[in-house]
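Only one protein chain is missing; all other protein chains are in place.
A and B are the chain letters, set down in written order, and residue numbers restart from 1 in every chain.
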Amino acid sequence: MSALKKVLKARELSSFLFLVALFIIVSIINPTFASSENISACFNSAVVYILIAIGMAFAIIVGEIDVSVGSILGIVATVVGSMLRDGSNWVVAFAVGILIGAVIGLFNGWGVAVMGVPSLIFTLGTNGILRGSMYVYAGGAWVENLPKSFKDFSSKTLVGDLTVYFCACVVVVAIIHVLLTRTRRGRYFTAVGDNAGGATLVGISATKTKVLAYVICGIMSAIAGILFCSRIGFVTSLSGNGYEMKAVAACVLGGISLSGGVGSVIGAAIGAVIMSSISYLLVFMGFSSNYDNAITGIILIAIVVIDALMQNRSAVRSRHERLMARTANAMEGGDSQ
Amino acid sequence: MENMTASSGVEKLLSVRNVYKSFGLNAVLKGISLDLAPGEVLALIGGNGAGKSTLMKIIMGIYSHDSGEIFVDGKEMTVGKPAEALAHGVYMVPQEPLLFPNMTVEENILIGFDRPRAELRRELVERMDNLGWHIALERKASSLSIAEQQLVEILRGLLRHAKVLILDEPTSALTFKEVESLFKCVEDLKSQGIGIIYITHRLNEVFEIATTVAIMRDGVITLDGPVSDFTRDDLVCGLLPTDSCQRKTQVVSKVDYSKPPVFELRNFSGYGFTDISLKVYPGEILGLAGVVGAGRTEMAMTIFGRDKVLGGNVILDGKDITGLKTADVIKAGLNYVPEDRHADGLFKISDVACNTTSALLSNPKMGRFFLNRKEEKKVTQQYVDDFRIKVTGQDQLTGSLSGGNQQKIVIGRSLSTAPKLVILDEPTRGIDAAARGDVYSIIHQLRDQGVSILLISSDMEEIVELSDRAMSIYLGRVNCEFAKEDVNQDNLTSAAFGLIRKEEEKA
Partner (left out) sequence: MKKLDSHSHSKVGSLLKNWNTFLVVILILEFVIFGAANPKFLRIPLLLSSVNDFIAICLISLFVTFVMITGGIDIQAGSIVGLTSIIIGVAWQDFGFNIWGAVVLAIVAAALCGALSGFFIAYCRVQAMVVTLGGSFLYAGLALLVSTLSSTESYQGISGFPDSFKALTKFKLFDVIPSQLLIFAAMTFIAYLLLHKSKYGRKVFLVGVNPQAAEFSGINSRLIILSTYVLSAISAAIAGIVLTSYLGTAKSDLGSTLTMNIITACVLGGTLSTGGKGSAIGTALASLIIGLLRFGLPLCFKINTQYLDIPIGVLLVVVVVGRAVFNMPGTAVFMAKLKGKFQPKAKAAQ
């Protein structure tokens, strides 16, 4: 349709192609990988990352960041997990979990958008508080013995080898994408990240939009925490550590610009699948899991550096083109008068 | 409140009553009152820093005022709420377009509306057809020229059915054709009963399209009334400080043109300017007149090592300094006072001493490894005294100084490296009249000390007052050169706007 959407689609498409290429390369190196089971496993194991990356995408699109997503996931998993373990009603437990995520998001949004504290520093503080709170809440112990039905639900498949969770994730991503791109208010997020001053001028409140983005980010991380409980089956005091980093990487991989204003949740979701598949794929390629961190770090840095270089170059080029056009006009303008 | 509404007249679209505003210690608006009726085009003129933009941002609710009232259609506006101003039909097209660079033209215009999109789109297309403006709706805003961005902004305002449209220096980046179509549009809107505040610093525009005029200087309105009541000279007088009106300085040029030039550009080309050749002689002030976007700042920046050279040479005192790094250009004896003081000149949260000596840091005079505080103090004090910079001490932060004092510090810094040539780019932009006088006398002093000066300005009066010789730059090329006796506002203005060209060349 419009040129912008084409570009956006292209960004997502290229991440998607990257994922496909990754699968193909691994299949060539190790043909045993090329099975529906393995590929589905890559998707199924990505659900937690997808949700957390969507949340992060909101924060990044409005031009901020949230490094507390991992610990939101952790604390929600701890709370919901222990409630379920103690026989609480599922609905109540989930509601409490989501509420916790929303409240933390609100707190982050307040600090960043209302008080104007740089987002990294503020959410780093939140992160520390939440990490500590996890220890306090669980007394440093693991949360185990979750209801079997809750754990088993995570392996229930819906389409082929794809789990219910993954299918639900796809639906959620689709809905959010439509809301973001097709509704009036949905566009506010990109607008604020694109040019906060301009947004103010057309009557969009940058503060409210940012707070809302953080609340959504908190809620998505909370849901991710609940799914984490269900999939992994236990929660330790370190659960969710480092997820913020993978979420940022997923967003960047999915074509979301770190300076805000550009990107889509579909991209974030694809990026999340790539990020979560890496360790799985490494095993098939014969690397030990020791390579995980180093390769994750390399991928993240490589992507942001390439992205920045391309952006810088195109910015310089378009500026130069504009300036050249001006002087080229001189002849024309002179003649026409 | 009710009384106020009644007394300010029901037919007024916009009434501003006694608005005060200061930023920190800096009083920007000192009791502004103005009215706007339907179908009125109010030209608001005044130098940079007079407070025009601040006033408009207050009307838009982007800034909140300290005291005073603003009524739109008889209803008082809450302080600092852009959404409310928008809802009441006030729309501002800012000087620097504030578009969303990553969105399309269509999205940029249609964002923030409550109405259905298809209807809006239809209206937009209709409007564009009526105006004869054609911008592809699916283009990304980042690919638009400044002029196109401005048109998009205006369309935005029109689609909002704005009753009060504020145009903040809309023509500064437009070509003649675009200006023409903009004026047509303004006429159109006028007849539809829309009130327009038209901010400009071009006097001919005032007579062309405005119905009323108001002049702002140093945060107060010094003169206002129907345009027909005033002549051009009246307006010029209103712009100048009361005592300096009618003052004419006619100094005969004392430059010795038999000496070799201290600075020379030979067919110098870069991004935004082409094939520029000029010479500056020892102790000479060469004025370079040109409107914003003519390529003058780009040229200065490229000389100063901030952008790529595409061709030609820069010769300083016989040495080729083409394409050197900034630090080496400074070392070679050239310094530059940037056009955008805030972005490129000042360290706002640093003190006066830090700012004044920042270009000297690579000089061993300031110490080898450790900073020589004594020297720093001495240099700073010298400029504070010489330039009469009003500071409470060397450790005052420059962000809290007035524009004029800030500019003096930036000029002081560029002189601290003992340059043979200084390029001054819009040296009096955004500073008050008194400080302007000070800056002029600094420039004269420098010339008397034998420093050569390349003075870039869009303020023709400034060039007339200061220059020994002047050239004009238009669309990236030097198109005219004037000797001292020919340097006058008319010549410069018509040259800078491309109205006259070197006839010899064409013939």
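Methods note: a residue touches a chain if its C-beta (ideal position, glycine included) is under 8 Å from a C-beta of that chain, and two chains touch if they have at least 3 such contacts.
None of these values were measured; they are calculated from a predicted model.
Trainee: Who touches the missing chain here, B:Pro338, B:Gly404, B:Pro427 or B:Gly476?
Mentor: Residue touching the absent chain, from the options given: B:Pro338.
Trainee: So which of B:Lys12, B:His88, B:Arg413 or B:Arg436 would be touching the chain we can't see?
Mentor: B:Arg413
Trainee: Give me the subunit B residues in contact with the hidden chain, please.
Mentor: Against the missing chain, subunit B presents residues 23-24, 57, 62-63, 94, 96-99, 101, 142, 146, 149, 304, 306, 326-327, 329-331, 336, 338, 342-351, 354, 358-359, 361-362, 366-367, 369-371, 392-397, 399, 413, 417.
Trainee: Applying the definition given at the start, please give the residues of subunit A touching the unseen chain.
Mentor: With respect to the unshown chain, the touching residues of subunit A are 65, 67, 111, 115-118, 120-122, 124-133, 135-136, 140, 194-198, 237, 242, 245, 248-249, 252, 258-259, 288, 290-298, 300-301, 304-305, 307-309, 311-312, 315, 319.
To be clear about the criterion, only the chains that are shown with their structure count from here on.
Trainee: Looking at the complex, which residues from subunit B come into contact with subunit A?
Mentor: 60, 62, 82-83, 86-87, 92, 94, 98-104, 106-107, 111-114, 137-140, 142-143, 145, 156, 175-176, 271-274, 293, 295, 298, 474-477, 498-499, 501
Trainee: Over in the complex, which subunit A residues touch subunit B? Could you list them?
Mentor: Residue positions touching the partner: 2-4, 7, 184, 187-188, 190-191, 194-195, 197-205, 257, 261-262, 318-320, 322-327, 329-330, 333-334, 337.
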